[in-house]
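For this view, one protein chain was removed and the others were kept in their places.
What follows is chain A.
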Amino acid sequence: MLQYDIIIVGAGGAGLYAALETSKKENLKVAVVSKVFPTRSHTGAAQGGINAALGNVAPDNPEKHSYDTVKGSDFLADQDAVELMCQMAPKIIREMEHMGLPFSRLENGKIAQRPFGGASFPRTCYAADKTGHVMLQTLYEQCVKNGVNFLNEWFALSLVHNGERIAGIVALNLRTGEIVGIRAKAVILATGGHARIYWKRTSNALGNTGDGPAMALRAGVPLKDMEFVQFHPTGLRRTGILVTEGARGEGGYLINKDGERFMKRYAPEKMELAPRDLVSRAIETEILEGRGFKDAEGNKFVYLDLRHLGRKKILERLPQIRELAIDFEGVDPIEEPIPIRPTAHYSMGGIDTDIYGRTRIKGLYAAGECGCVSVHGANRLGGNSLLDIVVFGKLAGEDAVNYVSEVSLLPFEESAVREQEDRIRALFNNDGSEKLADLRNELSDVMTYGAGIFREEKKMKEALEKVREIKERAKKIKVYDTDMTFNTNLQQTLEFLNMVEVAETIVLGALERKESRGAHFRLDYPKRDDENFLKHSIIERGDDGELKISWKPVKITKFQPEERKY
């Protein structure tokens, strides 16, 4: 058995920032466990940028940033958390800049900022269209500098606790196939998002499968606001791969079949720079009402036109986007518009935490996309997630360092390891009458049908039943690859099982929230209902194994709910 003071599960922006924070303290034994090598984490795929009220381009301040965030969230974000994040933003940007992060620059040498959806100023700091990539590399470099200890290509399987306090985790070493107990006084989950549940149309990496929330749920830790899944307006037609909001920030237009800039009907002032939920619904409406395009494969889409930006600007500010469009759609945006359609993108909901990342179990933290401090509420603004992960990664790291100085290790029952061994052995011995790939596609279809951009009771009820059925059928999936060296068949199966578990909470939350707010849009309840639903949904697994839903008030400090208009 391995033994540490703190284990951080996940090596994206949140996990690495937490690790950096712990590395400031000497004599702490810390390990970062990640199922992929750190710089492969999904944070690297973020393109557009990270928000902070630096005021380098236009006068700005954290209060305005807070207001935009709260409004963007459709007033569901906890305002104390939002204020904290927006206050910390300028400092944390400079901290990363002092670490060597190569932000794009203004002529006067200061960090450049670009406009982004839902923001009232150009507030988004960026590095061309590779912001997440350089952020992840920079944080990783600093971790190397500080001697952070990594367990790469290890898959966390379960949380071990005594009902009150955390004792550690059980993990699978993917290279050797060993199943190992890892004791720790504190565990920080930073496992990223779960939009892969919408398997066939998502911008997410293959491993964004909700492992953290699924482990938490199994351990009796509640999840918050799971019904809120963000659909990003501009995914590539075939693959759902993302075209950054930066493309619209730089001035890209959306065009329908009639050559019309249709956003003028949905958000006459903000046009293409309205928040994502609004733009996504606008595009879907155009397609549903027959004003979209259709290709030979049956894909439906509209165009994102960048041509008027000109070659120079495209090459300078959006070089990766150009390459993605060429490689995956065969379209050079300098010459042709890019075919796009909304794609499942971001998980606003996650493990329920306070502003220090603490969960119901002492010593268990969550940070980054897998957690829900609630700074994004019902809809996240572009550029606020990279900020969220570093701010709350840092705070969780700090709090965990303090916590472990006061407590000792808990006993760790070997049976927890045997339980996981048995679970995996069972997967080898199943009858195999159900196939992983088929069920994964079915789950994707069901979720798109029942818990997609437009929702309604009847469809959601069907979807909930279907998800439960898929969960039953998943008990028959067999892992055919029995060799334990880098068994990716086993890994993909475990990931799928996590997705089904999390999917159920999304549909249940959506069904119970009888209003429309942010990304959650119900045709049968098209209005926001502050009287009944200005509150967070909380879902946990009861002792009987069934999901239970309850509610928790939203923290309101400065900004009273008002109608959200753009």
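In this text, a residue touches a chain if its C-beta (ideal position, glycine included) is under 8 Å from a C-beta of that chain, and two chains touch if they have at least 3 such contacts; residues count from 1.
Criterion: contacts and distances are computed from a predicted model.
Asker: Would you mind picking the UniProt name of the chain not drawn here, from "Fumarate reductase iron-sulfur subunit", "Family transcriptional regulator", "Cobalt transport protein CbiM" or "Peptide ABC transporter substrate-binding protein"?
Answerer: Hidden chain identified via UniProt as "Fumarate reductase iron-sulfur subunit".
Asker: From the listed residues A:Asp327, A:Glu413, A:Glu465 or A:Asp529, report the one that touches the chain absent from this view.
Answerer: A:Asp327
Asker: Any idea which of A:Ile111, A:Leu172 or A:Val554 touches the chain not displayed?
Answerer: Checking the options A:Ile111, A:Leu172 or A:Val554, the one contacting the hidden chain is A:Ile111.
Asker: Among A:Met1, A:Val144 or A:Leu288, which one is in touch with the chain left out?
Answerer: Of these options, the touching residue for the absent chain is A:Val144.
Asker: Under the stated touch rule, tell me which residues of chain A contact the chain that is not displayed.
Answerer: 36-37, 39-42, 44-45, 54, 90-91, 94-95, 97-100, 102-111, 127-128, 130, 133-134, 137-138, 141-142, 144-145, 175, 205-207, 238-239, 241-242, 296-297, 320, 323-324, 327-328, 330, 435-437, 479-481, 483, 485-489
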